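Yeah, one chain of the complex is gone here, protein chain that is, but the others are all in their spots.
Our next item is chain A:
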Amino acid sequence: MLLLDIKNLTIELSTANGLIRAVDRVNLSLREGETRGLVGESGSGKSLIAKAIVGVLNKRWRVTADRFNWAGKDILNLPYEQQRKIIGRDIAMIYQEPSRSLDPTAVILEQLEEAIPAHVLDGPWWKRSYLRRHKAIALLHKVGIRDHQSVLQSYPYQLSEGICQKIMIAMAVAKSPKLLIADEPTTALESTTQAQLFRLLSSINQLKGTSVLLISHELESIARYTQTLSVLYCGQLVEAGETAAILKQPFHPYTNALIKSVPEFQPDLVPKTPLYALPGSIPVLQHLPIGCRLGPRCPNARKECVKTPAIERLQNHYFSCHFPLTGKTV
């Protein structure tokens, strides 16, 4: 069953110069127990999408969609309070900026205990505070923090970024969510912990059936831990489908460039030689190119590309490009 099913998600910001559309009609769905990767150039709107789903964007952003279903229920048209309740209970998010999401004025113990809802503690009420402490320590162990004594008594600024990130993950899994959205959860971590955390996310996924939306730049980990993949460029979905299929044969030139730019996927790379990269950079939202947004940077662009490509479908593989890399088989 589809747990999350969003159609034409659009996120706009009202500014002095009118509306800016940061995310443009993006479709996104997750089955129960599915792990989906979300990748794309910086500024392409990944974090905005994640924040829109959990409803933490501030009032200046306008979020609209043609469909927003959660566990088969239309929550787009529910009163705000009820939306919040469902999302607060079922969806947890690990933010990109750990130090910004932890309260600098409280010790970790307080923050972690606060994140543990009563319903996950099974025991009589008079044992609650003991159980809660126990659970807090267990959560730290789970994310690979062995030295729980000193960490629990620390303020966030006393800990390294990496440890803060692990604590964030502990807080997110504390409520046993149905969907875990992880926004670049391992950026600040060293490779041993990175591997450990991806394994952790994947074991939460497998043991508890938690769906995971994984936003990450680590294509290697995306390849290993996700079943499906959505690729964004400049606020639009450019490709989506099975992760393995996309990585093996991308249809869209942006996806292709993304894969080729990763040294992990280039076994014969000579040290200190240039990596593959598209020229130029992602346009600002105020000055979007006409037609395909990759146009000015695309090695395959032709004059047809001044027309915006529509999303096309080949079996389970979606893409939006007039000249897919497989040749015009559609």
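Methods note: a residue touches a chain if its C-beta (ideal position, glycine included) is under 8 Å from a C-beta of that chain, and two chains touch if they have at least 3 such contacts; residues count from 1.
Following the convention adopted for this analysis, contacts and distances are computed from a predicted model.
**Student:** Select, from "3-isopropylmalate dehydratase large subunit", "ATP-binding cassette domain-containing protein", "Formate dehydrogenase subunit gamma" or "Quinol oxidase subunit 1", the UniProt-recorded name of the complex's unshown chain.
**Tutor:** "ATP-binding cassette domain-containing protein"
**Student:** Considering the whole complex, which of A:V262, A:I311 or A:L325 touches the chain not shown?
**Tutor:** The one listed residue touching the chain not shown is A:V262.
**Student:** Consider the whole complex, including the chain that is not shown, and state which of A:K59, A:K272 or A:K303 touches that chain.
**Tutor:** Of the candidates A:K59, A:K272 or A:K303, A:K272 is in touch with the missing chain.
**Student:** One chain is left out of this view; which of A:P117, A:G209 or A:G280 touches it in the full complex?
**Tutor:** A:G280
**Student:** Determine which one of A:D24, A:E184 or A:E239 touches the chain that has been left out.
**Tutor:** A:E184
**Student:** Extract the touching residues of chain A with respect to the undisplayed chain.
**Tutor:** 39-44, 47, 96-97, 99-100, 149-150, 153-154, 158, 160-163, 184, 187-195, 217, 219, 257-258, 261-264, 269, 271-278, 280-281, 283-284, 286-287
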